[in-house]
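Only one protein chain is missing from this complex, and each of the others stays in its spot.
When the chains are written out, they are named A, B and C in that same order, and each has its own residue count from 1.
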Amino acid sequence: MDQTVKLGSLTLANPIITASGTFGYGLEFMRYGDLSKLGGLCLKGISLAPRTGNPMPRIAETPCGMLNAIGLQNVGVDKFLAEKLPYIPADATLIANLYAQTPEDFGELAAIFAHEDKIAALEVNISCPNVREGGVQFGQDPHMAAGVVSAVKKRAGAKPVIVKLSPNVTDVRVIARAAVGAGADMLSLINTLSGMAVDIRTRKSRLANVVGGLSGPAIKPVALRMVHQVVQAVNVPVIGMGGIVSAEDVLEFILVGAHAVQVGTYNFMRPDNAFRLVDEVAALAGSLGIGSWDEYRGTLKV
Amino acid sequence: MDQTVKLGSLTLANPIITASGTFGYGLEFMRYGDLSKLGGLCLKGISLAPRTGNPMPRIAETPCGMLNAIGLQNVGVDKFLAEKLPYIPADATLIANLYAQTPEDFGELAAIFAHEDKIAALEVNISCPNVREGGVQFGQDPHMAAGVVSAVKKRAGAKPVIVKLSPNVTDVRVIARAAVGAGADMLSLINTLSGMAVDIRTRKSRLANVVGGLSGPAIKPVALRMVHQVVQAVNVPVIGMGGIVSAEDVLEFILVGAHAVQVGTYNFMRPDNAFRLVDEVAALAGSLGIGSWDEYRGTLKV
Amino acid sequence: MIDSQTPCRDLEVLSCRPGSDPSLVNLILSAPGWTCRPGQFVMLRPAQWGAELIWPRPFSVCDVSDDGLRILFQTVGRGTRRLAELVPGQKVTVWGPLGRWFRIDESRPNLILAGGVGIAPFVMLARRERRDNLSMLFGHRLDLQHYPYDEIAASIPSEAMQQKTPADIAAFETVLSDRIRALAGKGQVLACGPEPMLKVVRKYCLEHGTDGQVSLENRMACGVGACLGCVAKTIQGDYVQSCVHGPVFDVRDIELGA
Partner (left out) sequence: MIDSQTPCRDLEVLSCRPGSDPSLVNLILSAPGWTCRPGQFVMLRPAQWGAELIWPRPFSVCDVSDDGLRILFQTVGRGTRRLAELVPGQKVTVWGPLGRWFRIDESRPNLILAGGVGIAPFVMLARRERRDNLSMLFGHRLDLQHYPYDEIAASIPSEAMQQKTPADIAAFETVLSDRIRALAGKGQVLACGPEPMLKVVRKYCLEHGTDGQVSLENRMACGVGACLGCVAKTIQGDYVQSCVHGPVFDVRDIELGA
């Protein structure tokens, strides 16, 4: 079966995208597989200025999941363009993940990436729970979300704009509709659930930042439910993620209506997992007799 | 160490309460332990009229968790008082868990239980994600939440009123403050996270109700974070729950500020788990040199 | 004989062996100190399971004696695959015996209808009862030697039919219908097997007016009546916990979805 998926103007060789913050700049994984084999790579969140991120400890293991409070450490867009992007093979499909603290800065970032041929699409992170400003507030308020999306769309040129939604909301459809109303070409969800882990002996949080974002299989039921809801609420392609660790999991997201998926924490369990998953998904789809993704997508009987 | 905890006018022999819907009417567990050993028992949600609940399948296993969509099946308050309550040993500390679809019906239920000597407190469930009416909507809107709480308080007589909060909200503190403002004597949280599981072969949801509530260790990080937030936002005792499966877990909730905890899904893993936990918590507290719960509670260094 | 203090205990694995077909596993645990009736079940949870698989798993008691508790199970998913990896000496938390059993009619013929691993509860029944009014019809997919068929056939009249093709299944259904009709007003059937088979059995029992009991295998979380996850629908439209009101039900008391 042909694994290709079309998300509006963005065509992916297959529905597997590595999730932002879990696959570095792709370079870290070149020893473990061929980046062009992936449907796409969402790069680590990038801001205008470099960010040092949060103090240590930044990660904690939880039952079937993990918490992170990296705080969007990144080299900044200039250094990224000068020192990272040139080394990423040209045949990889790259999605830049944008982070800023104001709509203006988001727009600025979009304008910079609009001119980068190697960048296939922009993902706007309005859902990071681990930074004090401009993170999840944008993703929890439909007006702020719309403001960021408009600012990005205005300057993104021809690049498709994906808006990444937070699960830490009462009704994810409200933000989804706001983002689409403001011009989002696609939505991706879910970012991490805000969570916490503590040490009863030291009486400290296991994260210096106190709270962090929960990812991994633990959150898959929440992610599936939200993707299911959002797919029904909007008319743009949806990229599903949250807890995917197998080909079955990928098909679950497509079954509830996702066009493509992102794979995050699974990359830590084994560095070639994303590459292997591409083959496993193809094999599973074949064994189920699926003729095309368009045929299977969203066919959940409810 | 003395295990007693005082939650306002409610005194518990220890901080371990079995969570509503996971311990039946207590009767089901009498073969496995002495009910009076527990700090308390929250009974299965009770409504004015009997409810048949949702169709099958109603439960699904997920990574480190489970989904349920029981739909508040229960025999109704009259039958409960006639056929169940008399058989529960008088030395057990019982908390009635109330479910209704209107504030008036909630008040009606409260008025009935206000006269039951065997009932030590009322827990108001405004957070069930598995029923179409009166469930989580009450728990997601501060005004509706306050309306229910006032209605219950007016007719609850001397019974302490615990309001059980939903985690499916943008900011749990908003609902917490509304409930306390309307007279809640205590808060309990979290109820289940709304989630979903699907079968890629049958293309059906694993729950006839399509969505269900996620519980178990998977949700513990979210639960801890919300208890931590709520404890800081209100001045009433907080009962923490979500994913507790060990004595360490119990102390984690107390460390972030809970007065007591509820244990839900853990009861399914082994029917005498709650009874064993009472001893294990006492032993662990002893080994950490904790002098009293008042001394340890809320001492997280942030 | 039931220890009333707590019927939940950690038993030791005495042996855990796949049969000649690796998907069927014979698990022998140390003697639990109780006995039970055929059709009753236990909840099993290896003491060392973490929390990834939350629930225990329900299994019919295949046999129980001072020599131990015997379970016959098929590996169908994550839980049963992990159970199959148990090695002697490991501990398994067991609670039971649970639920209602097959009630033998002492005065009339009782025909066992077993499908696949659904043969498990009848091993104990055939060994215990050794009656002249008992016989068995066994439908099976794998070759006969993989099942404890001979053990039962040694005590009671038994016959087996293998189902490999859709035609085999149709043939089995015809025989089921014939046998159930033949017992109308004269005896009863006791059925345990996959859900599609139980539906067929129930259908013919109602059609022909034959008494029958079926053992359901609903998904269970607690096994003690508390979670309300395992319910069966009664003909009155109520939901009752199959772990306490079943797993064995009279075909006339419950509905079985389409």
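Rule of thumb we're sticking to: a residue touches a chain if its C-beta (ideal position, glycine included) is under 8 Å from a C-beta of that chain, and two chains touch if they have at least 3 such contacts.
Since we're looking at a predicted model, the values are computed, not measured.
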Margin query: One chain is left out of this view; which of A:Met56, A:Ala82 or A:Ala283 touches it in the full complex?
Written below: A:Met56
Check: Among A:Gly24, A:Gly76, A:Gly183 or A:Gly298, which residue is in contact with the omitted chain in the full complex?
Finding: A:Gly24
Check: Which is it among A:Ser127, A:Thr170, A:Ser194 or A:Thr265 that touches the chain not included here?
Finding: A:Thr265
Margin query: Looking at the full complex, which residue from A:Gly39, A:Gly147, A:Pro160 or A:Pro217 touches the chain that isn't shown here?
Written below: A:Pro217
Notebook entry, point to check: Which residues does chain A use to touch the chain missing from this display?
Noted result: 21-24, 28-29, 31-33, 44, 52-53, 55-61, 63-66, 68, 70, 73, 216-217, 245, 265, 267-272
Note to self: Take the complete complex as the reference. Which residues in chain C touch the chain that isn't displayed?
What the structure shows: 50-53
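Keep in mind that, in the parts below, only the chains that are shown with their structure count from here on.
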Checklist line | Most widely separated chain from chain C, with each centre as the mean of CA atoms | finding: A
Next item on the list: Would you mind pulling out the distance in Å between where the CA atoms of chain A average out and where those of chain B do?
Entry: 34
Notebook entry, point to check: Got the chain B residues that touch at least 2 other chains?
Noted result: 63-65, 216-217
Check: What are the residues of chain C that contact at least two other chains?
Finding: 51-52
